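Every protein chain but one is kept in place in this view of the complex.
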Amino acid sequence: MGRYVLRRLLQLVPVFIGTTFLMYWLVWSLPGDPFAGKCGERPCPDSYITAMRDKFNLDDPLLVQYGKYMVGLLQGDFGVNYKDQSVGTLIGNAYPNTIKLALMALAIEAVIGLVAGVLTGLRGRSYLDNLVLVSTLFLISIPVFVTGFVLQIALGFQLGWIKPVVSSGAPWEQLIVPGFVLGSLSMAYVTRLTRTSIAENKRADYVRTAVAKGQPQRRVVAVHMLRNSAIPVITFLGTDVGALMGGAIVTEGIFDIKGIGNLVYRAIGAQEAVTVTGIVTLLVLVYLLANLIVDLLYAVLDPRIRYD
Amino acid sequence: MTDPTAAASGAAVAESAADFVTAAEQVETKPGKPRSLASDAWHDLRRRPLFLISSALILLILVMAAFPGLFTSVDPTHAELSRSREGPSSQAWFGYDNQGADIYARVIYGARASVVVGVLATLLTVLLGGTLGIVAGYAGGWVDGLLSRIADIFFGLPFVLGAIVILTTFRASGSTNVVKIVALVVLSMSVLSWPVAMRIMRSAAISAKQQDYVRAARALGASARRVIVRHLLPNTLAPVLVYATIALGAFIGVEATLSFLGIGLRPPVVSWGVMIADSRDYIRIAPHLLLFPAGFLTATVLAFVMLGDAVREALDPKLR
Partner (left out) sequence: MPAFNQRSMIGGAEPGAMPTAPLLEVENLHVEFHTRDGVAKVLNGVSYHVEAGETLAVLGESGSGKSVTAQTIMGILDMPPAVITGGSIRYHGEDLLTATEERRREVRAEGIAMIFQDALSALNPVFTVGFQIEEQLRIRLGLSRAEARRRAVELLDLVRIPNARRRVRQYPHEFSGGMRQRAMIAMSLALDPEMLIADEPTTALDVTVQAQIMDLLAEIQADRKMGLILITHDLGVVAEVADRIAVMYAGRIVEQADAASLYHSPGHPYTAALLESLPRLDLRGQTLNTIKGLPPSLLNIPSGCPFHPRCRRAEDVCRSEVPRQVRLGLGRTSACHFAEEVVAGG
């Protein structure tokens, strides 16, 4: 088990380097003036350009540039943007909002998805089953921004049940609807995955054995079946965490949540390459780590894959 | 926003890719083995309401994309500012947009761009990912290791983020050439999605490689190319087909999202995504600007997802 962990960690490093280098190259090293548009609409002041060239080692070969940047990053230095704000601070202010939103989405999608999936999986072909199938199909098909807008208009502007725009500081109760919107797609998948998993395990041989051993039906379902059925669902939820942490750009945009998605989107629009690079690198790291944790979780849940 | 294409494929299909392969082997072995599985599936599909409804819908949309003139005689680019944001009426079933153009006509003409982007992106993703996947699966060893690492690198880029960076960067060389715009969007979507297709194909190829009929072919001296094309490919198509169908729907939705963010298609191209993007600022006062293109978009994506579901159930070895 320990070797498995180590191996996966080692695999992470080249991938992280590859991805971040790719991003870096895209943002900084395209042919042409690297400062074209980096300071908004006006041309950058000379002092800034000299300082930046020096700071980012733009006169060095690309790989060295990248290397120096990464070293700085690993020490926590995200640099400053053209307004001379510390990118690190910006991130530090924005990320907690994203995390709260992500957790809310995760909770909603997990609870609703699991309950709906378990109920329909156990029961089989029934009215509820068809209802759930149809509604999950819809949720999968409607783009997130449509759901977001529709709910914002209906619940926010027309019915007034929620504040259409989330106040700064993102209090938890205001995050319920945005969380639902963000998690709607995944909720549909969790439901379907749970349903399929349970339906398959219901017919498994080991369930027959448990019944033949005289175990009470409740225990057969809650202990034997659930444990096996949970594996694909939990791993999916784990991967989703990584994606959610990646910033819900669309949802944050619609509900005006000052999270990391919002930040990176505005930075891209304002062509602040420094901010973008910093955030993207961080997000890539988070995403990769989340995937790693999911793999480990999978090994914990399913003893069959531990001894690779 | 969670990555639609990864979710569509990864969770549900990749795990069972191996099952599709082994079950294919258990179907009656006749010279036309791939055909008997396909004709099996066809017979099954014909009976399912899900398949029939979704195919009908898709056919309708394809016709709309190919021959928009059949559905409306109004010019979608003709705009009269005096009509700006008028609601639905008998002359204009869907009303007028912010510029005063007929929304119904734009929705019909918009089908083409949306569908074309979706189809091209799917084709490119499947071709690229599929080829790399089958090569990686068959070759194994360091080739597999290398290709998988490269896939991981692209996999590590969160989709929306990657799309934003790529599109913003290349967009700086602004152009209004329709082909260039569409090509850029298609390329960026494929570049970010091919790892998923590759993983599915690779998993299926690895499974197929271990089947006895492949071993027999190799023992008889079949060249790698022959083994891959004649033996592996037909039997690994099923999971990729399911993925492609669902991904098509997902890509159409993604195009809309990218356009909504302002980095996808843009005028003079008309697409549902562009229409939705244009409606952003006026949603409160003129929701019909959003609702009609969004409705068509949802219906289209729904049709493809339903089709993908139906195809998967028809090919699913466990329901045999």
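Just so it is clear, A and B label the chains in written order, and each chain counts residues from 1 on its own.
Throughout what follows, a residue touches a chain if its C-beta (ideal position, glycine included) is under 8 Å from a C-beta of that chain, and two chains touch if they have at least 3 such contacts.
In this text the structure is predicted, and so the values were computed from the model without any measurement.
> Can you list the shown chains that the omitted chain is in contact with?
Contacts of the unshown chain, counting the full complex: A.
> Considering the complete complex, identify which of A:157, A:172 or A:206 is in touch with the unshown chain.
Among A:157, A:172 or A:206, only A:206 touches the chain that is not shown.
> Touch as defined at the start, partner being the missing chain; which of A:169, A:216 or A:269 qualifies?
Considering all chains, including the one not shown, the answer is A:216.
> So that we can see where the missing chain sits, which residues of chain A does it touch?
Touch with the absent chain occurs at residues 204-206, 208-216, 219, 224, 227-228, 231, 301-304.
Following the convention adopted for this analysis, only the chains that are shown with their structure count from here on.
> Provide the C-alpha centroid distance between chain A and chain B, rounded to the nearest whole angstrom.
Going by mean C-alpha positions, chain A sits 22 Å from chain B.
> For the complex, give me every residue of chain B touching chain A.
Those in contact with chain A are residues 1-4, 6-8, 10-12, 15, 149-150, 152-154, 156-158, 160-161, 164-166, 168-169, 172, 249, 253, 256-257, 260-262, 276, 283-284, 287, 290, 294, 297-299, 301-302, 305-306, 309, 318.
> Which chain A residues qualify as touching chain B in the complex?
Checking each residue of chain A against chain B gives 11, 14-16, 18-19, 22-23, 26-27, 30, 32, 36-37, 137-138, 140-146, 149, 153, 157, 182, 185-186, 189, 192-193, 196, 200, 232, 236, 239-240, 243-244, 246-251, 253, 264-265, 268-269, 271, 276, 280, 283-284, 287-288.
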